[in-house]
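Missing here is one protein chain; the remaining ones are kept as they sit in the complex.
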Amino acid sequence: MIKKTRKQEIRDDEKDLGFGTRLTAASTRLLNRDGTFNVRRRGLSFWRTFDLYQHLIRMSWPRFIGVILLTYTVENLLFASIYVTIGVENLDGVVGQTPLAHFAEAFFFSSQTITTLGYGRISPVGFWASAVAALESMLGIMGFALITGLLYGRFSRPTTKLIYSEKSLIGPYQDGAAWMFRVANVRSNQLIELEVQVTFSRIEQLEGGRKVRRFYALNLERSKVNFLALSWTIVHPIDADSPLHGTSPEDLRDADGEFIILIKAFDDTYSQTVHTRSSYRYDEVTWGARFTPMFEEANNDQNVRLHLNRVSNCERAELPPSMTRIPGKANVATKL
Amino acid sequence: MIKKTRKQEIRDDEKDLGFGTRLTAASTRLLNRDGTFNVRRRGLSFWRTFDLYQHLIRMSWPRFIGVILLTYTVENLLFASIYVTIGVENLDGVVGQTPLAHFAEAFFFSSQTITTLGYGRISPVGFWASAVAALESMLGIMGFALITGLLYGRFSRPTTKLIYSEKSLIGPYQDGAAWMFRVANVRSNQLIELEVQVTFSRIEQLEGGRKVRRFYALNLERSKVNFLALSWTIVHPIDADSPLHGTSPEDLRDADGEFIILIKAFDDTYSQTVHTRSSYRYDEVTWGARFTPMFEEANNDQNVRLHLNRVSNCERAELPPSMTRIPGKANVATKL
Amino acid sequence: MIKKTRKQEIRDDEKDLGFGTRLTAASTRLLNRDGTFNVRRRGLSFWRTFDLYQHLIRMSWPRFIGVILLTYTVENLLFASIYVTIGVENLDGVVGQTPLAHFAEAFFFSSQTITTLGYGRISPVGFWASAVAALESMLGIMGFALITGLLYGRFSRPTTKLIYSEKSLIGPYQDGAAWMFRVANVRSNQLIELEVQVTFSRIEQLEGGRKVRRFYALNLERSKVNFLALSWTIVHPIDADSPLHGTSPEDLRDADGEFIILIKAFDDTYSQTVHTRSSYRYDEVTWGARFTPMFEEANNDQNVRLHLNRVSNCERAELPPSMTRIPGKANVATKL
Partner (left out) sequence: MIKKTRKQEIRDDEKDLGFGTRLTAASTRLLNRDGTFNVRRRGLSFWRTFDLYQHLIRMSWPRFIGVILLTYTVENLLFASIYVTIGVENLDGVVGQTPLAHFAEAFFFSSQTITTLGYGRISPVGFWASAVAALESMLGIMGFALITGLLYGRFSRPTTKLIYSEKSLIGPYQDGAAWMFRVANVRSNQLIELEVQVTFSRIEQLEGGRKVRRFYALNLERSKVNFLALSWTIVHPIDADSPLHGTSPEDLRDADGEFIILIKAFDDTYSQTVHTRSSYRYDEVTWGARFTPMFEEANNDQNVRLHLNRVSNCERAELPPSMTRIPGKANVATKL
């Protein structure tokens, strides 16, 4: 357990960051690797917290198309039942003889009505069949207006996708050491004016023995870049002011250490501000390593090649003695 | 009535915040709980101030669907009248014998035209009927383009929904007291980079006896957080610089005190900046209480559970003697 | 003409604000009242500078609907000609006998095809008529996709509309004088976080006799407000640092003085940042006046009423002697 640091009093007022000081169950991860929070909402009805539009926007393509085709089928079954109930004699042009054939014809008539296709081989006669068809075609118009909106909504969402290195590293930096991780832009979207914030969280034992979770904003060598053309290694120098100063791998594990990352950028392709979040837990830190370059200059043409599959590549690098390192227990640097 | 404070001169230039110093009718609430202003616009024609699109975007779903179905029905009645006026003999395929049957067939023909369904059992013959049908189908196209836009507009509006605690509290804080309220995010939208501003407004009596309304920006313990994963308690410490310093519940009521809240956040789900507003009036302040936690760590899984229905939950907490409190008259803290 | 002020050297580097120091023809207004610039683009072909989408988005509603109906008519005339050229015998169901009747039937067949109405009383037979109909229906789909986008684009543009007072005033302010104007929000859109910048421009005579146009950023009593619930009077105190210090109405006129206004706000209804621009020229400044309130507190209900038609209302107010004022020539304050 880590004792009160001189920053504690200042940091006390950070306790309401959104997680609170009481989250001290060491097995709880605050932020998942994919940037979602480990929080479930309770206490309000499903409908007050559910957002149908976002649900339909965010589901996978196969599932989205499945939902549409299922809705289309169910709707046609429903209206076919209504037409059969009204009586197929009100559908001019029906040629089937059996109830099943009647239902099938009513089903296809319904599909021709809701899509506003309207071949007209079968057409409604009489007030009720005509009225139901008029209503159904209107519903079809509204349904397809909805599909249009959903498809546009799905497509126009920025698809910014940063890849993070699988592990963060603690490696040599200038005369001391630094904690670092690396990101690169998977898509060809242009990302502009990137800003990164890293919050370090760990459980600390107060003098009375009570455990509290503390949050520290880490100083970064560089927290903004103008654009992300190649890769970007974010570096936190472990100097005397760093909460990581003098920390060993065991300390980090015992304190349930977690690095919470928030990256903000302007996606120039979609003209929108985008955010990504991620986190590295104590067991996602490799001690004594540094990243190897992801890009190479081409010889035969004038392009630079960025190898996205090398984002996690690192090599062993000796840590300075100032970093307490107990070899047998710490992760060792490996070419990933 | 509260006398001039040492901040008055500075604050004098805030009188044009949008409410002015002259709003001194104590019964007037500046901002409603739902964030709308207590202002009615006059003096310009209805059409210059009316915004049809926003009206259609913001009305409830049942009403919106009602408006569409009503418009559809009225439009068909109108065009049916035109077709009957031109003469049903120009509609090939009409089989009805009575004027009413003719009108009904014209009505359904109209519905099949405006939805571009076009079964063709009934079809226009001759110039005028054909021309009216050509125009109607074009109107239908435009109308349904409109519905598409409206549906998309309705769906793509951020549905950020913060719940505010029903009352704000004045409770113990460090060595003194603080005014505080709590918010939580109802939806699963990710809210990022939240900023809150609280303006305190009250009526003050100038030395000459004239009453003016003054506005004070309240200092907050923390006015920005990176994300709102759980709940957030916004705290204004009542120190010597606070306009609430030395204020009793009676003072607050007599001065028509109101706390105006403006929260700004980035909705990461909709990629848009959103604002919410609310206000607490003097009678929405509970004296001598503090909030109880809304979340709990699960034992059987690794999620944190946030109980949204506990946003207003508080417990009685003794105020320090420095806060003038007259028990019999002040609100008492209750588990809500 | 005004001589070099002590700020000139600093301001020299502002000469490339976008207007330049060489615009010294006194009759040229830089910015029009409606916020457009007095600039015409030349030297590139029409198509490189023309933006069809914005043109269709910004034109008036009657004109927009006119453009659509005209396009629809012209398109049908064109395709009718094609069908007639291919031969009406390829359109099954045509009953007319004369060339004109044939053309009319082809015209309406075209309209039924492009709207995807397809009654089917007339339908294409043979390769060429069918192929043209297949192409036309596809064009129709694309055209109506376009209309949908345009309608949504027209509706979803923020309709922020600030009204500016007709004249700006120079009136008494604290112990001295100030230049001021007033704005109010016409629409019920919520405007948040308003920021205003005022640039004062005038022609000055250098020591060598050459005239240059200079730009001064005016200090404002308050350049930001949180929201615009009622009206907002923007005030520039004419103190010793002001470029207006010691200026008479005649000076202002001779120097071709112009106040250029840029207001930025967040439209909470449309979730977008909006800007409005305007300008007051020397002849739109009323000397010796102050604005009268636009709002009143209601007695019978709890709303405040904002009278938008009173935005320009002002009353005569004596200027302090420090402002050089030559009564006979200056504008006089009038109730507008």
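Lettered A, B and C in written order, each chain numbered from 1.
As a working rule, a residue touches a chain if its C-beta (ideal position, glycine included) is under 8 Å from a C-beta of that chain, and two chains touch if they have at least 3 such contacts.
Keep in mind the model is a prediction, meaning the values are calculated, not measured.
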Among C:T71, C:T85 or C:S130, which one touches the chain that has been omitted from the display?
C:S130
Touching the absent chain when the full complex is considered, from A:E89, A:E195 or A:E221
A:E221
Filtering A:N38, A:N189 or A:S242 for touch with the omitted chain leaves A:N189
Which of A:N90, A:Q112 or A:S279 touches the chain that is not shown?
A:Q112
Hidden partner interface residues of chain B, rising order
116, 118-120, 148
On chain A, where is the contact patch with the chain that was removed from view?
65, 68-69, 72, 76, 95, 104, 108, 111-112, 115-121, 144, 147-148, 151-152, 155-156, 159, 161, 186-190, 192-193, 221-222, 225-233, 235, 266, 268-269, 271, 293, 295, 297, 302-310
Just the residue numbers, please: which parts of chain C touch the chain that's not shown?
13-14, 16-20, 22-23, 25, 27-30, 37-44, 48-49, 51, 53-54, 92, 113, 116-120, 123-125, 127, 130-131, 133-134, 137-138, 140-142, 145-146, 148-150, 152-153, 157-158, 197, 199, 262, 264, 272-275, 277
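Criterion: only the chains that are shown with their structure count from here on.
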Assuming a repeat means more than half of the contact pairs shared by residue number, which candidate in A-C or B-C repeats A-B?
B-C
Chain B onto chain C, same sequence, C-alpha superposition: rotation to the nearest 5 degrees is 90
Between chain C and chain B, distance of the C-alpha-averaged centres to the nearest whole Å
28
Whole-Å gap separating chain A and chain C, where each centre is the average of the chain's CA atoms:
40
Touching two or more other chains, which residues of chain B qualify?
116-120, 148, 152
